[in-house]
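All protein chains but one are shown in place.
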Amino acid sequence: MTTQADGAKRWLAQVYVSLKPGVNDPQGLAVRDGLHMLGYAEVDGVRVGKYLTLTLNAPDKATAEARVTAMCEQLLANPVMERYEFQVSEADGKAQPRGEE
Amino acid sequence: MTTQADGAKRWLAQVYVSLKPGVNDPQGLAVRDGLHMLGYAEVDGVRVGKYLTLTLNAPDKATAEARVTAMCEQLLANPVMERYEFQVSEADGKAQPRGEE
Amino acid sequence: MQVTAELLKEVGLSADEYGLIVEKLGREPTQVELGMFGAMWSEHCGYKNSKPLLKRFPTEGPRVVQGPGENAGAVDIGDGLVAVLKIESHNHPSAVEPYQGAATGVGGIVRDIFTMGARPVALLNSLRFGPLDEARNRYLFSGVVGGIGGYGNCLGVPTVAGDIFFDPAYSGNPLVNAMCVGIARRDEIMRARASGPGNLVLIVGADTGRDGVGGATFASVEDPEASHRGVVQVGNPFLEKLLLEACLEVLKTPHVVAMQDLGAAGLTSSTVEVASRGGVGIEIDVAKVPRRETGMNAYEVMLSESQERMLVVVRPDGLDAVRAIFEHYDLQCAVIGVVTDDGLVRVRDGDKVVAEVPTTLFTDECPTYVREGIESTKIAELRARDVLAVPDLAEHGDLTASAALLRLLGSPNIGSREPVTRTYDSTIMTNTVVPPRVGDAAVIRVKGTTIGLAIKTDCNPRYVYLDPYLGGAHAVAEAARNVSCVGAEPVAVTDCLNFGNPERPEIYYQLSRAIDGMSDACRALGVPVVSGNVSLYNESGSEAILPTPTVGVVGRLADVRRHVGMAFVEGGGVYLVGALQATLGGSEYLALIHGQVAGAPPSLDLELEAAVQRAVRDAIAQGLAAAAHDTSEGGLAVALAESCIAGKIGGRFDVSAVLAANGGRRDVALFGEAASRVLLQAPPGGEAALEAHLQERGVPFQRLGTAGGDGFEIEGHLALPLAEVVRAWRGALS
Partner (left out) sequence: MQFGVITFPGSNGDHDALSAIELGLRQPVEPVWYRETNVSRFDALVIPGGFSYGDYLRAGAIARFAPVMEAVARFAAEGGPILGICNGFQILTEAGLLPGALLRNKGLSFVSDWVHVRVESNRTRWTAGLTPGDVLRMPIAHGEGRYYADSETLERLEANGQVVFRYVDAAGNVTPEADPNGSANAIAGIANEQGNVVGLMPHPERAYDALLGSDDGLKILSAVLQAGIDAATARV
């Protein structure tokens, strides 16, 4: 956890974007069929979405969450066919979001 | 939570696949630049991965986890450039994975 | 069922139309029937405003094998083969979700082609957007281009040509027109006409979901955002590829009676259309339709627009063989009904009959409207404006000829399309002889023959706006001219009429006059209209788009090796074929430099047009030409620059004769636009032969200079290093 000179802290946001219910997901269907081909007959449904990790600076968690919400609404998810969820936690002080340490 | 006739239960697996550290992620860079252009200057890093949701039947959680691990190793992630994490929880009894209720 | 005004609005029917349904049916329609009438009597399916006008198109000719009325048109191209062609709009879905809207547009047009038993061999796209300095327009543009490439590339059909135009009138209402060309054996064409009571009706391909329920109705009202409540359609090109291969294989068997893709209004229109064309009845059971979701009712199943589905009518004794082929391709197929002889479309949901309507009620009895068109006085005034009131180019200052040229080359309406075409696979199928950007039209070869096909879409919507009759004629002339410029003889037209709300007299006027102009040009150039599509109600915030009758032309080369591109070669003499007079009316120059869309568009002498095109393509076929390029937006100077850029070579040109013919106006000579004009280059040393040919044909021509060097010079007007010209042109779309 780092605190910047200006009092801002670094946060890690994990954003999960998935297709809205009812929207056709050809990729999910193909992965499901692929798993069946490999013998994983117990799988009955697959949906494929996006997993984004962001690091950002914000004075507190509430601000970070508000900003990430705005980013999701504006850019990260396509409101016509997608929905999103996210979690914000304190970043561990490293320069890059998880996935690039 | 449903229990099937054969004693199997339905589980929801949420799988997160991301690029290994050090693997260049042009898509993450493009999203970061897009966020900067929209005025989110506080974002300093973005990585883009996949978020898969699977529903599967298994007698218990440990079995479900073992099966999902095998699916990830075999198909869902490519160890040359990706890594994965997942969570297994009880499915809420609906026929489709989250995202298709 | 309580029929309220709201309910009628939802299904897109007027109170009068509802009254007509009750009268003809002799009872109130059921909910499912009402939804089906709404779809079938929409403009999109029923053509209620455009049908009387479309009758004006010439649709016959010696090569026509299938005219309008089927899934696509077909023309004979020799060697026992036909080219199958069709263009279609996906404007409204693309406004809502640009990537998927455009992708499913491509998917739909490809199905129209292979439904006819033809293998799709080329894709084109004609696009219109608002200016790229608005973020929303950039989003639409990149989404649409991404979707077109995403679908076509995966399918493995090359995208070989198209056109793109920007104007503020398309903000909020982009146009996405996709065209496909296929090839079939003449004697193997399949038609979508059900026959033989007792024959089985199959649905093949994707499961049915709630995707786009009400799409056909939605394409026929203004303001897509507000009216679209269904789930966005997501295309699956992977599945379409399997469907394509399986359908072509199934059509080689003797078991198939008819095939029809499920497009707008899904099962409703496909069942009604195969029954109506065949003059029979049809009965289906929605309970037998495989679903992607639980809890769907009959109404939703009948109106779902889930993609990648086909309706196939087979003889019962062929069912197993047909099923085996689909299964080979991992495709599910379900028997959902039978052909009947009672002339009714009957829909069951298990034991219950939920709709039962005489087939002809949906089709022949669909009301048509002949409206009165009145020209907008505002547009008449714009046309009458004196465009020469603007100041001419100056020797010094901001408005020099070189500054204007560089600005025009950097205009999104003129500059390089490479950022777009580079994302489209144009070489797959190993037929592409002239890929995008290399010639005025694309050329593909027909394997196993010496034949080539040249294809291009075009429409200058400013011309149509300022003068719908003339503009409509120009659209046909320009598309055909592009095809002639690679050496092909234009043989067929497909068109997509993109207009605003036809219930407004000034829009109806545009539609009606544009069709007249197109029809006259088609007649004069000897190219029949064999297929097409109508997209009305293209408005946002009560502003209509520019009237845009997109024209796709297919041409034929007897020997595909005898073609040329637009690139100048070192040392060849360059000629301007056609008249020397041009005008600033409706020009890109006037719009870009002086901010005016005004004046009368260039005049069009159809006889001269035909003669110029014939002279040009014959010169190419006889090996007398090294390059050809028509002069369109940006005029003569821009066309010369484009051919130099393509050839990576400079040139020195003298336009004094053109200047004299235009009363000494430099702006008109350099950047004025005109029809029936083509830059034609002789191979080095071939000047005399080319001149003799042009003389013999009696078409006007003028030598302008020679290509060579690394400078671009128009004597007395401008001189620029070629590299600077290239730079300006490259940056247009970035």
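As written, the chains take the letters A, B and C, and residue 1 is the first residue of each chain.
One rule holds for everything that comes next: contacts are C-beta pairs under 8 Å (C-beta built on N, C-alpha and C of every residue); 3 or more make two chains touch, one makes a residue touch a chain.
Since the structure is predicted, the reported quantities are computational estimates derived from the model, not experimental observations.
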item: Selected residue (touches chain absent from view) among C:L7, C:L54, C:L132 or C:L242; value: C:L242
item: Absent-chain contact - pick from C:G149, C:G635 or C:G651; value: C:G149
item: Chain not shown, touching residues in chain A; value: 26-27, 30-31, 33-34, 37-38, 48
item: Contact set of chain C toward the excluded chain (per top definition); value: 146, 149-150, 153-156, 236-239, 241-242, 329-330, 421-433, 435, 445, 447, 560-561
item: Residue ranges of chain B at the interface with the undisplayed chain; value: 23-24, 26-27, 30, 50, 75-76, 78, 80-81
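Everything that follows uses one rule, which is that only the chains that are shown with their structure count from here on.
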item: Chain centre separation (chain A, chain C; CA means) in Å; value: 40
item: Length of the line joining the C-alpha centres of chain A and chain B, rounded to whole Å; value: 10
item: Residue numbers of chain A (touch at least two other chains); value: 20, 22, 25
item: Chain C residues counted as touching two or more neighbouring chains; value: 293
item: Touch list for chain C against partner chain A, complex; value: 96-97, 100, 206, 209-211, 231-236, 238-239, 292-293, 306-307
item: Chain A - residues contacting chain B, complex; value: 8, 14, 16-22, 25, 28, 31, 34-35, 38, 40, 42-58, 67, 70-71, 74-76, 95-101
item: Partner chain C, residues of chain A touching it in the complex; value: 20, 22-26, 29-30, 78, 80-81
